[in-house]
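Heads up: the structure comes next, in structure tokens.
All protein chains but one are shown in place.
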Amino acid sequence: MLDQLIDRMVGILKVLSAVCIGGTMSITCADVIGRFFGHPILGAVELGVLLAALALGFSLPYAHRQGAHVGVEILYMLLGKKGQAAMRLFTGVAGAALFAVIAYMCASYALDMKASGEVSMTLQLPLHPVIMVISGCFWVLMAVQIYEVIFSALKEIVS
Amino acid sequence: MTPVVAGVLGTLILLLLFMTAMPVAYSMALVGFAGFAYVINMNAALNLVARDIYSVFSSFGLTVIPLFILMGQIAYNAGISRRLYDCAHKLLGSTKGGLAAATVAACTAFGAVCGSSPATAATMAVVGLPEMKRYKYGDALATGSVAAGGSLGMLMPPSVVMIIYGILTEQSIGQLFIAAIVPAIYMTAWFCGAIWIYCRKYPEEGPAGEKYTIKEKFLALFELWETLTVFGMVMLGLLTGVFTPTEAGAVGAALILALALLRKQITWRGVMKSFYETVRTSCMVLFLIAGATLFGHFLAVTRIPFEMAGWIGGMDLPSWAIMGLIILLFLIGGCFIDAMALVMLTIPIFYPIVVKLGYDPIWFGVMIVLISQMGVITPPVGINVYVVQGIATDVPLQTIFKGAMPFLVALILGTASLVAFPQIVTFFPSLF
Partner (left out) sequence: QLTYSHMFPPTHVHSKLMADWAQEVEKRTDGRIMIQMFPGQTLVKGSQMYDGVLNGITDIGMSLFAYTRGRFPIMEVADLPLGSPNGVVSSKMIKEVFDTLQPKELDGVKVMYITAHGPGLVHTKEKPVRSLEDLKGLKLRATGFSAKLVSALGGTPVAMPMPETYQALSKGVVDGATFPYEAGKGFRLFDTIKYTTESQAVAYASGFYVVMNKDRWNSIDAADQKIIEEINNEWFEMTAETWDKIDVIGREFAKEKGVESITLSDEEIARWKKAVAPVVDEYIKDMDAKGFDGKKIVDLARNAIKKYSSM
């Protein structure tokens, strides 16, 4: 049940991420073609960059769930089954704490940006919503991480 | 505890964390955060984390990475890379390690449209690894050649590190670019030599295939037309100023997608799969860069890079020995810190010394790109190796580092030969 819910959420974010990266590609190409004929798209660079930032945010839980991030297992391999589970618990909690810090601080950064009135250079788009979305993605990432820790490492230690 | 001691300790803790199977990107972010909190203060570190992550995610220069990866994914899922390697196999497959040599050469060629080293490694890994596996190449050689090939992509103009060097030292970027072409080809030859020797020692890593007749080889060349068309269009667009190198990724991805759709080589499912794989891999690469940025900021406030550079610069040694020490510093520094940051931190100290020793500034620019690229394949923080491992998930990291080793040796020897014979670098630009 919880499993399905998480997969569902990660899946939706994955689709959003793909759409955003497609957006970056399309806007850049449209700008290149437009410029060739003397009509570049004003602010295409900004839009492309912001979409890419959103794409990376949305992809965080998916990449994590897919085990995309590279790790070294030299020490880990030397441990026994229980030891490995304990180490997973330790790194899992450390990771979740890191994501919580990032999520919280990104939210605070977004609020700072909102209060400061800072906007993008050419189109004058507000930047804080993008940072807020990235913050939200890190909260989801943290939830996924905690779920994984509880259901894999903890289970093994208890059994 | 002085900042320098904190920096050394932080690095040791990072090494320890690395071995716990915690993702490298997370470890670097964690240690960078904790270290910055120790050296500066907690509040600053908390704010730094959010800002570094956002600034990497929203960096204009880094948007090429997802777009080039997308290009590689589409080429793979549309079977374009398969046909490319079939052709390379017919042409060069009868030589031991021939496909690896072709991959390295392709990295250099790809470097002519892409200015970023991890982007080159990622794209070529997506395209080349499954194909080399298909032809029974060993994991070490296959992954090592794409990881190391990325560094040649950086040497071949356009190149981000070279632009930074040009601005830092007020050297003509155009001259630097011209000067880098010959060394890029020269280093490709060294890499091919490394492959040849490696395959003599480990023949099973790069097995020779069957021989083909001249006619078959000639016909195989026609298989290349689609790739060459896209590559040619991107090159042409770059050279005639239709778009910038940063835009080349988007244009390349769109062109190859259009080509695959037009020739009905890719299904809708294949397109979606390409996009999902792209965001997965891009997230891995950019989180890695974000982690390295955080860790780099921690090392910067410990002042270790400045201290080391100043220490080397202050020594009274013959010029070749100073050059050797600079290379050594980049080799060691590159183990822990991102190439671009290292260039920015140390060039201002080294540049006046090197010029005073009588070395040519353009030559030194080429050397800097070369030696900064050694760091991308050395353990423990070898960004290209991690990038490749994130794509070849079934290959252990140690295997990739091992596979990159012959190329590192080739890089060092090749660089040494450029110190001994600087004419290899300086002759070609002197014609202009």
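The first chain written gets the first letter, and so on, giving A and B; residue counts start at 1 in each chain.
As a working rule, a residue touches a chain if its C-beta (ideal position, glycine included) is under 8 Å from a C-beta of that chain, and two chains touch if they have at least 3 such contacts.
Quick caveat: nothing in here was measured; it's all calculated off a predicted structure.
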Among B:A300, B:L411 or B:V425, which residue is in contact with the omitted chain in the full complex? B:A300
In the full complex, which residues of chain B touch the absent chain? 40-41, 43-44, 47-48, 51, 55, 60-61, 158, 163-164, 166-174, 238-246, 297, 300-301, 303, 341, 344-345, 347-348, 351
Residue numbers in chain A that touch the chain omitted from display: 35, 38-40, 42-46, 112-113, 116-122, 124
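Note that only the chains that are shown with their structure count from here on.
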Go ahead and note the Å separation of the Cα centroids belonging to chain A and chain B. 24
Provide the residue numbers of chain B that touch chain A in the complex, in ascending order. 16, 18-26, 29-30, 33, 46-47, 49-51, 53-54, 57-60, 63, 66-67, 70, 237, 242-243, 247, 250-251, 253-254, 272, 275-276, 278-284, 286-288, 380, 386, 389-390, 393, 396-398
Contacting residues of chain A [partner chain B, same complex]: 14, 17-18, 21-22, 24-26, 28-29, 31-32, 35-36, 45, 48-50, 52-53, 55-60, 62-63, 66-76, 87-88, 90-91, 94-95, 98, 101-102, 105-106, 108-109, 130-131, 134
